[in-house]
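Only one protein chain is missing from this complex, and each of the others stays in its spot.
Lettered A and B in written order, each chain numbered from 1.
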Amino acid sequence: MKQFFSVKDISSISQAVKSALDYKQNPYKDENLGKHKTIGLIFLNPSLRTRMSTQKAALNLGMDILVMNMTSDGWALETKDGVAMTGNTAEHIREAAAVMGEYCEVLGLRSFPKLKEAEEDYSEEFFSKFAAYCGKPIISLESATLHPLQSFTDLITIIESFDYQYNDLNKQYFPFTKKPKVVLTWAPHTKALPQAVPNSFAEWMCQAQAEGLVDFVIAHPEGYALKTEFTIGANITTNQEEALKNADFVYVKNWSSYEDYGKITCTDNSWMITSDKLKGTNNAKVMHCLPVRRDVVIASEVLDSKQSIVIQQAGNRVWAAQAVLKQILTKE
Amino acid sequence: MKQFFSVKDISSISQAVKSALDYKQNPYKDENLGKHKTIGLIFLNPSLRTRMSTQKAALNLGMDILVMNMTSDGWALETKDGVAMTGNTAEHIREAAAVMGEYCEVLGLRSFPKLKEAEEDYSEEFFSKFAAYCGKPIISLESATLHPLQSFTDLITIIESFDYQYNDLNKQYFPFTKKPKVVLTWAPHTKALPQAVPNSFAEWMCQAQAEGLVDFVIAHPEGYALKTEFTIGANITTNQEEALKNADFVYVKNWSSYEDYGKITCTDNSWMITSDKLKGTNNAKVMHCLPVRRDVVIASEVLDSKQSIVIQQAGNRVWAAQAVLKQILTKE
Partner (left out) sequence: MKQFFSVKDISSISQAVKSALDYKQNPYKDENLGKHKTIGLIFLNPSLRTRMSTQKAALNLGMDILVMNMTSDGWALETKDGVAMTGNTAEHIREAAAVMGEYCEVLGLRSFPKLKEAEEDYSEEFFSKFAAYCGKPIISLESATLHPLQSFTDLITIIESFDYQYNDLNKQYFPFTKKPKVVLTWAPHTKALPQAVPNSFAEWMCQAQAEGLVDFVIAHPEGYALKTEFTIGANITTNQEEALKNADFVYVKNWSSYEDYGKITCTDNSWMITSDKLKGTNNAKVMHCLPVRRDVVIASEVLDSKQSIVIQQAGNRVWAAQAVLKQILTKE
């Protein structure tokens, strides 16, 4: 693997999940694989889970780690070509990426969208230019429109939390009795958030659905449709109650509008996930990428119940990152 | 040990000091003890000595380290339960602590008091909730009311700087000729500082006094009494000159008032420690946890003299942290 930006960079999601769960059983089985290999983790935005879990994964593989917090430890980068750099940006991404590529065998990059212009954010200019100029394999630690390490983790968590079996012959997971119903539901929030997590989760679940692993439903208010390229095959509704019926997994997430780009167009708190809302589900497991605002996005009663698997989900970030790093280090 | 928050978490202060001084002689004797163990160092406030010495101690034991600076690299955490998180806090301590617990075998946490309400700070809500939710052994890197790694270091420094012997049979230090007189004296400062260091030093010295290791005196101006639970058995006076007489160790520290909580009620610069003030002492060694404001808290003439052992004291932070980590790793 030369790039981990989207589900499309994974040749087999089943094998990737298997590799991650193998690491969960035996974290140090490849502890020399990354010896004399350096990963550079470049943060243009805050990070807790991604920062810690990716470092932990790299350490489990014996890699060296360089962390660069561009905002506090560095300076602003320019991405536009053909403009004289007379403003606030001190370095062009062409040089910054190429230099970091000189110091590292693998790079991880986190850069949030500006949420001003859809076209600008969805061009993924920053990530794609960085990838092009650094000249090394690169892992998204969340880009403007996708968060693949999170979605890979989400799939791992669904697989390990439901009745799946792994077929060693065709190297595929399959649901032993029935496919789970996985529902991604929008929920309220006080701030305008990126669409990266829901886009990415949708993309991975659509792929999982295409491979017969899940049934996938998205529920959101009017005006909150995700960009269609990420939701092909999903059953989409604006009726949350209907969507939650018989759900096995409820993935809760706020996002700002894609249509009215970056705006909060719905403040209907009735979309918050509560115990009451879960009554129609199949005793569904509740998931969220975190951080989550309690009693805004999800009620505390849910987060503190056994139905919540958000901590297990966050813990799995390590194994997702480790499986991705392995594929990069072994050039699979 | 499952928690290092206070002197009460140490079963034997003598054995702890012995363990630390053994590491000072031979830093790498347990260099594989922490292999495949990760410590997460979580800073909600600035740190120099604690940051560097705890990392060094962990490296000496072969541990992996994850550092998380919440302010610059992360976001604000909520501690209150039952409130809708519509404000500035982006994540609840319940999730943040639990997630960090997923990534680490040991956690270290630094969080200063707000110095607004004594009850709030002295509830140690942040530390105790973090400890409860992370599910892993946790080390205080300075909490609202205590700084045990500092006080442990202080005891180590006193033991190694005076005529003590270690009795291998009862595993206790004892003063060979006489007990030293240890004086904690308040000193002026331009800012309102926490009581964590003096509370903690008092707590450790009271324990040392109870075990026959020192005679302990506290001197402070009117209105600067520490909370009594930390000073049981201490000889307390508002007469600094009297206190300093025949002192063997003078521990200098400013703190804001506990009675008039968080306020500076005394600006009497005559409490600054000078060479003159030390004349009545038994050629006392001068200690301070650092950072120290020169010629405000302690005169430069004292800090630059041979009587000052503040650098040796700071150096000992490594061995204190290493001894604590060992107890946690070996579940002593």
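Throughout what follows, a residue touches a chain if its C-beta (ideal position, glycine included) is under 8 Å from a C-beta of that chain, and two chains touch if they have at least 3 such contacts.
Owing to the predicted nature of the structure, the values given are computational and were not obtained by experimental measurement.
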Full-complex contact with the absent chain, from B:Ser11, B:Asn32, B:Thr190 or B:Thr330:
B:Thr190
Looking at B:Phe43, B:Phe126 or B:Trp204, which residue reaches the missing chain?
B:Phe43
Contact residue for the chain not shown (choose from B:Ile39, B:Ala247 or B:Val318)
B:Val318
Name, in rising order, the residues on chain A that touch the hidden chain in the full complex.
36, 38, 40, 64, 66, 68, 72-75, 78, 81-86, 90-92, 94-96, 98-100, 102-104
Even though one chain is not shown, chain B touches it at residues 27-28, 43, 46-49, 51-53, 55-56, 59, 69, 71-72, 190, 290-296, 300, 303-304, 310-311, 314-315, 318
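Quick note on the criterion: only the chains that are shown with their structure count from here on.
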What is the distance in Å between the mean C-alpha positions of chain A and chain B?
40
